[in-house]
Structure formats: C-alpha cells, structure tokens
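Entry: subunit A
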Amino acid sequence: MKIKNITALFLILLSIWILLNNQFQIEVMIIGVILSFVISIIMGSRITVFNELKFSLGSVFYTIWYLFVFLAELVKSNLDVARRVLTPSLPINPGIIKTKTVLKSKMGRMILANSITLTPGTLTVDIEDDILYIHCIDVCCEDIDKATAAIVNKFEKILVKIYG
Partner candidate 1 sequence: MVKNSLIFIVLIGFAVLLADLFVGFNGNTDLNTLANHYAVSGPEEVGSANLVTAVVVTYRGLDTLGEVTILFLAAAIVSFLLKVEAGASRNRKLRSTSEILDTASKILVPVIFLFGIYVFINGHLSPGGGFQGGAIIASGLVLMLLAQPAKEVGHKLITLVESISGISFVLIGVAGVLFAAGFLDNKLLSLGKFGTIFSAGVIPVIYIFVGLKVGAELSGIITNLQENQNEA
Partner candidate 2 sequence: MINLIIAIVIGVLILIMAIIAVHHKNIVVGIIAAGVVSLFASILYLLLAAPDVAMTEAAIGSGLSTVIFFYVLNKIKRQNG
C-alpha cells in the first residue's frame, strides 16, 4: 500500500511543479522530479490519505463528471444566496440538522464536506464518524433520512464510485 501512496503523492507534486513553472525545459523537469521524489519519500510514510485513490479510467471519468455537477451546484448556490440577500425581508429559516454518509475514506469525506459547504445554503459545522452536522439557511426537514436524501446523496453517489 505504501508504494501506491508515494506514487500518488509524487504525481500530484510533479504536476503542481509543472503548473508552477509553466515551461518544459529539461533542467526544470529534472529538478522537479528530484524534488517531488524527495518530498514524497519523506512525507509519504506519514500521509496515508492518498491510499484511497483508485487508478482507473472510470474514476477519471467520474472525477470530471463530479467537477461539472459541483460547479453547477456552486453557481446555483450563489444565485440562491444572492436572491436571499437582495430580498428586503431576508427570507431565511436557519437551523442545524443531522445527515448521514456512507463514505469511509477520509479523502472522500473531506471532498464531500467541502462540496456541501460550497453548495446551496448548507455549511458543514461538525463531523463525527458518519454523522455530518449541517447548518442550513433554509431547513427542509429535521428527519435524518430525508435530509440525507436532500443534501448529501447527489454528491455521494458519484464519490462512492471514485473512493469506494
């Protein structure tokens, strides 16, 4: 498992190095490879979050699909917030509710929580094992299953395919 972890970290660091430099001279690449290798060897033993990545064609496809779903939700959320802010009476109905997730991997849970924070009227306040506490601008339902269906599911069903 360790090899996979270090490889994933190495690839991520190398692509960041290339994006930073934005040029493909041979010296720059050599330095980048050496640096990413050293950093991923040093940090790789401690950082195990990359273990959960699946290297397959399907996961790449679902990542891109996820990005599209996420961006659409992001725009929707902003229009929602903008509408609420601009209405003079300030139509809000806030509260903190519970939802459940089936994701086990830490990475997947972080991405899920971040997505929830950035989407319509919801903000992750706390996470305890598989319970997510979410602050809503407009509380739909206090029941845990209904809330899960309304808020979490649309992201989760894609993330399950990527992170298992």
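Methods note: a contact is a pair of C-beta atoms (placed from the backbone, for glycine too) under 8 Å apart; a residue touches a chain by one contact, two chains touch by 3 or more; residues count from 1.
Behind the choice of candidates: all candidates are chains of the complex that A comes from, given by their letters.
The structure presented is a predicted model; accordingly, all values stated were derived computationally and were not measured.
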Legend entry - Which of 1 or 2 touches subunit A - same complex, any copy: 1
Inset, instruction - Going by the contact rule at the top, pick out the subunit A residues touching candidate 1 in the complex. - result: 9, 12-13, 16-17, 20-21, 25, 27-28, 31, 35-36, 39-40, 43, 47, 49, 106-107, 109-110, 113-114, 124, 126-127
